[in-house]
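Accompanying notes for the structure given below.
Yeah, one chain of the complex is gone here, protein chain that is, but the others are all in their spots.
Up next, subunit A:
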Amino acid sequence: MEGMAGQKSSLVWVVNISAFLLVLLWTIPTLGLFVSSFRDRDQISTSGWWQSFSGSEQTGFVRTGTADDQVERDGLYVIEGTALEGTQELTAWGTGARSPAEFAPGDTVEIDPGVNVTVAGDGTYQMTSAQPFEMTRGERIFTTTLSPPSFTIDNYNRVLTAGGLGRAFMNTMTVTIPATVIPILIAAFAAYALAWMQFPGRALLTACVVGLLVVPLQVALIPLLRLHNELGIGKGYLGIWLAHTGFGLPLAVYLLRNYMVGLPREVIESARVDGASEFQIFRRIILPLSFPALASFAIFQFLWVWNDLLVATVFLGNTREQLVMTGLLRELMGSRGGEWEILATSAFISIAVPLLVFFAMQKYLVRGLLAGSVKGG
C-alpha cells in the first residue's frame, strides 16, 4: 500500500499468514453459531461444532444372544447376530466396560477358554465355542461407531413456526422501522439550521449536541418512564419510538451537520441570490446532496435499535407478546439453557438481518464512522 521499496517475499508471507489468522480468529465465533444452528440437540450436546464435519463418534453396547440362540456348525457352537442398528460403521469394539474400544473390527478375541468372539466392520458378531453354551444372559459387546456428518434445517422449521420467534421478529420490525425513519427527518432540518443558518447561540447549540452524544442512556430510563406515564403514553410502541428518536438524535444531528457543512457554499449562496426560500434550498439542494450521510445514519440507527435490549426491556415490557428478539434471546438463555439448538437458531436468525444490512451497506457505514469520529480529532 505504502509503496514499500524492496519488500521481501518472506515478509509478504508473514503478513498474509498473520492477517489470515487474525481474520480466522474473528470469524470462528460466528461460524460456530452458524454451524451449531444446523445440528440437532444430541449432536450439539455430545460433540463440538468443529467436529461436526468429520462425523460423530457414538458408543453403546448390546448383549449377544443366549444359549437358546446357539446353533451347531462344523463341530462348533455358534451364536450370531448384529451389534449395530441401521447403517452405522463400526470403528472399534470391546468386551469390557473398562476398555470399550479395545479391538478393531474383524479382530478375533478369546474371551473365555475356548470361546472366541469376532465382530465385523458391518456390526455382525459371531461367538464360537467348542463346548455348548450354557449362559442365560448374553455377553456384552461394546461398540464405537461413526455416523457421517449430518446437518438439518429442522431447527429453523421449528423455531420459525413456533416458539414466539416470529412474533418477536415482527415486534422488532415494528420498533425498528419508525425509530429509524423519524429521527432522520427531524435531524436533517436541525442539522441544516446548524450548518447554514445564521442565528445567535448556534455555536452553543452545536456544542450541546456534541456533549449529548455521550450521555449514558441509563440515566434517562426512570425519568422517561415516569414522564411517559404522566403523559399517558405508558409502555408501548409509541413510547419506545419516541425514546429511540430522542436517543438517536444527537448522533443524527452531529453526523448530518458535519456533512452539510462540507457542501459547496457557492451552490447554496447562488440559490439564495436567485430568491429560493430556505425551505426550498433544504428540500431541493441539501437533502439530495446529503444522501450518503442520511444513509450512514439510517444504518447506524437501524443496527442500534435492532440490537438494543435495554430500551426495549424498559419501554416495551417483558411479556411474551411484547418481547423483541434480543429480549427473547435473553429469555432463552436464562430459562432454556439446555435447548442449545433453539438458542443457536434463534440467535442466528436475530443476527441475520443486521448482518445482511451490514454487508449490503458497508460503504455507507464506514463513511459515517469516519465522518463521526475522525473529524472529532
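Assume contacts are C-beta pairs under 8 Å (C-beta built on N, C-alpha and C of every residue); 3 or more make two chains touch, one makes a residue touch a chain; residues count from 1.
As a working rule, contacts and distances are computed from a predicted model.
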> If you look up the hidden chain in UniProt, what protein name do you find among "ATP synthase epsilon chain", "RNA polymerase sigma-70 factor (ECF subfamily)", "Hydrogenase 4 subunit B" or "Sugar ABC transporter permease"?
Replying inline: "Sugar ABC transporter permease"
>> Touch as defined at the start, partner being the missing chain; which of A:P105, A:G246 or A:P292 qualifies?
In response: A:G246
>> Need a quick check: the contact residues on subunit A for the chain that isn't drawn.
In response: 1-5, 11, 15-16, 18-20, 22-23, 26-30, 32-33, 36, 44-50, 170-171, 173-174, 177-178, 181-182, 185-187, 189-190, 192-194, 197-199, 202-203, 205-224, 227, 237-238, 241-243, 245-247, 249-250, 253, 277-279, 282, 303, 306-310, 314, 326, 329-330, 333, 340, 343-344, 347, 350-351, 354-355, 357-359, 362, 366, 369-370, 373-377
